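Removed: one protein chain of the complex. Kept in place: all other protein chains.
Presenting chain A:
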Amino acid sequence: MYSQGLIGAKTDTNEDEAFLAAFQARIDAEEKIEPNDPMPEGYRKTLVRQIGQHAHSEIVGMLPEGNWITRAPSLRRKAALLAKVQDEGGHGLYLYSAAETLGVSREEMTEELLSGKAKYSSIFNYPTQTWADIGAIGWLVDGAAIMNQIPLCRCSYGPYARAMIRVCKEESFHQRQGYEIMMTLARGTPEQKEMAQDALNRWWWPSLMMFGPHDGDSQHSDQSMKWKIKRFTNDELRQKFVDATVPQGEFIGLTFPDPDLKWNEEKGGYDFGAIDWDEFWRVVKGHGPMNRDRIAARQKAWDDGAWVREAVLAHAEKRNARREAAKMAAE
């Protein structure tokens, strides 16, 4: 989800050379940067953007899967899906906390998501049409997320790296439960296998887009690599994902919707066809099949929750006042 986190990030910074050189020396020495340490404004802004958009992706990512909780085919599947969706909510909260250490409030981030100023991963703007989509999301979408997130555990910003370690530990269950769903369908009736194949056909290309634009077209990649916010380029991670995933799909007898996909002995990896970048930018800019629904759902949750937020604060205030009064009376 997460190379896309840099979309819209501004890496410009205007500190003097000596300050930037001293900061770069700390980064090159693999020192972690902590919230109160001096840092270039561009570094801070890039991280606020990236961590915020990563958090939004986790929260919006609960919607396509939440769609199937009530229709899971068995109690076992339902319990696993509930646990997974709850994990995504938790991951969003770890990440919002990490972003808050950079001086941005939860409310500001929420407003930016709802106004469309902040993005979230393009993948969540596709609909979940069948139960097999839940398998494909776990296997492919969480698989791609893991590829992105493992190097983020070594990100130069301490709070982000620590949040990523927790996320990665939990994410592995997500991918395995997704693959198990796909495997069960692929080994089921011809109709079930067809359902699994159809889900792979629809989710394969959007999953490859999750790694973000090609290295040559990725504006902020160089500076982010230099600051060790990113450790691998978008294309490197995409290649790793393809190489890891294709044998898994073949093992369960599914085929990938790419006639150009073939093993390249020389490079020790798969060659694959051209990605439809027009579709990618269309979805990022708000014109995917589900963009409006997703934001409408988040807006509704925010609005419907307003009275709860007000009530809990009023209740806390009342309790504090009573406590104070009791203390005064006792003195």
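By definition in this document, a residue touches a chain if its C-beta (ideal position, glycine included) is under 8 Å from a C-beta of that chain, and two chains touch if they have at least 3 such contacts; residues count from 1.
FYI, contacts and distances are computed from a predicted model.
One chain of the assembly is not displayed; among "Phosphonate transport system ATP-binding protein", "1,2-phenylacetyl-CoA epoxidase subunit B", "Peptide ABC transporter" or "GntR family transcriptional regulator", its UniProt protein name is "1,2-phenylacetyl-CoA epoxidase subunit B". Checked against the full complex, the candidates A:Ala21, A:Ala79 or A:Val312 give a single residue touching the omitted chain, namely A:Val312. Only one residue in the set A:Asp87, A:Asp142, A:Glu171 or A:Asp258 touches the chain that does not appear here, and it is A:Asp87. Panel shows chain A; residues 34, 36-37, 83, 86-87, 90, 93-94, 97, 100, 105-107, 111, 163, 170, 306, 309-310, 312-313, 315-316, 319 of it touch the chain omitted from the view.
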